[in-house]
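First the structure, then my questions, so here it is.
Complex shown without one protein chain; remaining protein chains in place.
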Amino acid sequence: MIFGELGYYSLIFSILFSILLFFFIYQDYFIKNNNINIKIYSFCFLQFFTIILSFFSLVFSFLLSDFSLASVFENSHSSKPMFYKFSGTWGNHEGSLLLWIAVLSSFLFLFLLNSKKDPKKYRLLTIFFQNILILGFLIFIIKTSNPFEKLIPIPKEGLGLNPILQDPALAIHPPILYIGYVGSSIIFSSSLASMIVNFVSKIWAESIKIWVLISWIFLTLGIMLGSIWAYYELGWGGFWFWDPVENVSLMPWLALTALLHSVIILAKRNIFQSWTVILSIITFALSMNGTFLVRSGILNSIHTFANDPKRGIFILSFLIFLSLLSLIIFFIYQPQKKGNIFFNFSSKEMGIAINNWFMIFFLSAVLIGTIYPILLEVINGKKISVGPPYYNFILTPFLIPFLIIMTISVKMDWIRSSINEKKKELLFLLIFALFFVLMISYFFEEINITVLLIFFSSIFLIFSLFKDFFDFFRNKKKINIAQIISHFGFGLLIFSIAVCSTFSKEIDINLKVGESIKLYNYELKFKDLSMKEDKNFKSIIGNFNLVEANGKIFYFNPELRIYDQPLIMTSEANIKTNFFKDKYIVMNNVSGSDYYNIRFQEKPFMIWIWIASLLIAAGGFLSIILKRN
Amino acid sequence: MIKKIQFGILFLIIISLFYFFSEGLKIDKIFSPQKNIGQKLSNFSAPSIFNNEIMITQDSLKNKKFYMINIWASWCAPCREEHPYLMQLSEENLLKIVGINYKDKKNYAITFLKKFGNPYSEIGSDKNGAISIDLGARGIPESILLDDQKNIVAQFIGPLKKNDYKKIIKIIKNK
Partner (left out) sequence: MKLSIKKIIILLFILICSISTSFSAGSFDNKIKKISKNLRCITCQGQSIDASNSDFALDVKNFIKIKLNEGLNEEQIYELLKKKYGSWIVFKPEFKYDNYLLWGFPYLIFLIGGIYIFIKIRKKIIKF
């Protein structure tokens, strides 16, 4: 059909426009004026337009189930709900790569429109570097993973989308995550450009702060959606597994969080110039590295794309090329220090330096844990797994000082702050938090010391920010509300995760219809089974009653779904959420018997993990809005 | 000077990462578990499928130069596929085959053997799969070839194929 051709040829045209753009940038670079040639605007627009056109052609091919395209045939089916046909566009390697490119070029276009105040040469070079990225990915998609590849003869029906991917959270997860990933590309390009034209300054920091914030917000939300999906869909009640694919999205987040802080300090105080540039480069390199690791199939993970070593080599070479390019540019044009700037030990500057120090530590642990198995296998052929116990061991103890320092440094002022004023307040909060933790340890004896300290430090942070928040409403004290919300969210996140993992209860049992069993203070009755048929699956629904000691009954209906295209069985958990805890039941059939395997979990504070992540992102969002006004 | 050293170190790191990753890409990611060839068979004990009183253990492997432990079940389709090779091996009388009947019902297993023949000198029953873990197996069917010292000589994951059959014969004849 027509959309296949349209999409393919628009891609070809966009390559042409990219090449032409290089030429015009070169031409315009040496003309001394303040305005960018209108040709560059128009070709940027054309490039943006053709890529978006190509992307929507693919979307329409999916919506119309055009099975003459290999990517549609392999990942869609005519009986699938419209929403999942739509999201199926990026549920596969080829389509998601096209989405990636679409985001790359939209960011370039937005940058072009929003940077009119900045120097011309800086803008041109940013476009230049961003175009290298776009062209590289365009060649990659055409050479190794063309989403518009034709099939002859045209199949009658598609193979369908893996049912565990048919989930609302996962449907919107990739676009949001990609805005986060790819947002870092413009930071990367502009930091290279600003080094060359010697523009690494307060003004530069102010102008890229918005891009840092946008990618950070979207990355935060993207990671959150991924976790929500894992929690609801994977059927074992966890939301974070330290799986390599999850780590790969966490690493740019950690780098971006560090960058967010160092950009603030650069904008305010004009220090940390080289460091900010290094973080910008690292952030994008990590995003690219993530793409490489996920798509090349080099990892062993729950969620891998279908893979092909040719793709791996291409992205790897491109990544190495970009890393070397930025290394060379950095060492030639390294930002020069201008003058000396001083600050006191107890100041915001110091707080941010410590934040970056810890962030890099967290990052290095996640990075080495993710790539070490690959390195080791190359060196001596040994296969090892690096999983949750490793990360918990390395990261958890460091969260304690991290949170405490965070609490104190949020209260600090720039350059210097008089501690005495704040000492009393902090002392009071400290005692309050201590009291709280002592209560916890009194009621629950089995908690180990690290966890108690995590409780203590996160409560310290939460209380301290709560107090600031309260002061804000009472005395209208001038505070940075966005910062407080994000930091509060972080404290709450760590606290909820600690509560959830310490106090969660879980049990596996085998039950037959009609049986009942006592679990903790509950009684679980397996009433009966019912059947349901939906558009693309049949389901067996278990009806369970969970009776509390006081007689209150919860009705649970976990499902076993049998999808027909492709034929896969999945189990859908049934979760009852309230503000204190989630109750979670999932059932699985036991082969060759009438028994069903029931997994019951009670997870306190689960909902607060999601709320906390939302708060973290909301803080970033608020800071954009407040800045605009 | 310090700048040049820094540059050199980072350059080397990037290049070596390229090397490691590109080598890593070449490694076959298709699931290839560690095989325990050369190791001694771990101790196991399984009640005989015919008589719960009799235990089948590592000591049941005696009086022959070679032994094979074969994990199977009546409900497993690939087991039917490999069964003719097991029958052939037992007819040639070169080695002793001990079966481990995996998560199966006794009468189904017996019907299976009546229908396709019984290549096993003894059959242990593994009701909950724990014995197969004791033997270091990943699933069924799986066959472990042992020498008279009960060292693992070869391990076949998945159904025995014609090549595997030839390999077994070759190993035995060469010794």
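Per-chain residue numbering starts at 1, and chain names A and B are given in the order in which the chains are listed.
Methods note: a contact is a pair of C-beta atoms (placed from the backbone, for glycine too) under 8 Å apart; a residue touches a chain by one contact, two chains touch by 3 or more.
Remember, predicted model here, so these are calculated numbers, not experimental data.
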Response to the item:
Output for the hidden chain's shown neighbours is A, B
Worksheet entry | Contacting the left-out chain in the complete assembly, out of A:Ser78, A:Asn198 or A:Asn597 | A:Asn597
Response to the item:
Among the options A:Ala70, A:Leu327, A:Ile394 or A:Leu622, the absent chain makes contact with A:Ile394
Fill in: Contact with the hidden chain (one of A:Ile40, A:Ala353 or A:Leu461)
A:Ala353
Worksheet item: Of the listed residues A:Lys143, A:Lys423, A:Lys512 or A:Lys532, which contacts the missing chain in the full complex?
Response: A:Lys423
Practice prompt. Decide which residue listed in A:Pro155, A:Pro168, A:Gly238 or A:Pro604 touches the omitted chain of the complex.
Written response: A:Gly238
Worksheet item: Can you list where chain A touches the absent chain?
Response: 234-236, 238, 241, 243-244, 271, 300-304, 340-345, 349-350, 353-354, 357, 360-361, 364-365, 368-369, 372, 376, 380, 382-390, 393-394, 398, 416, 423, 426-427, 430-431, 434, 437-438, 441, 445-449, 452-453, 456, 506-508, 588, 591, 597
Worksheet item: Can you name the residues of chain B that touch the chain not displayed here?
Response: 31, 33-34, 36, 39, 42, 103, 128-130, 132-134, 136, 138-140
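Convention: only the chains that are shown with their structure count from here on.
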Discussion item. How many angstrom lie between the centres of chain A and chain B, each centre taken as the mean Cα position?
Written reply: 42
Discussion item. Taking the touch rule as given, give the residues of chain A at its contact with chain B in the complex, in rising order.
Written reply: 292, 296-298, 300, 307, 309, 312-313, 316-317, 320, 323-324, 327, 331, 334, 374-375, 377-378, 383, 592
Discussion item. Taking the touch rule as given, give the residues of chain B at its contact with chain A in the complex, in rising order.
Written reply: 3, 6-7, 10-11, 14-15, 17-18, 20-27, 29, 34, 75, 103
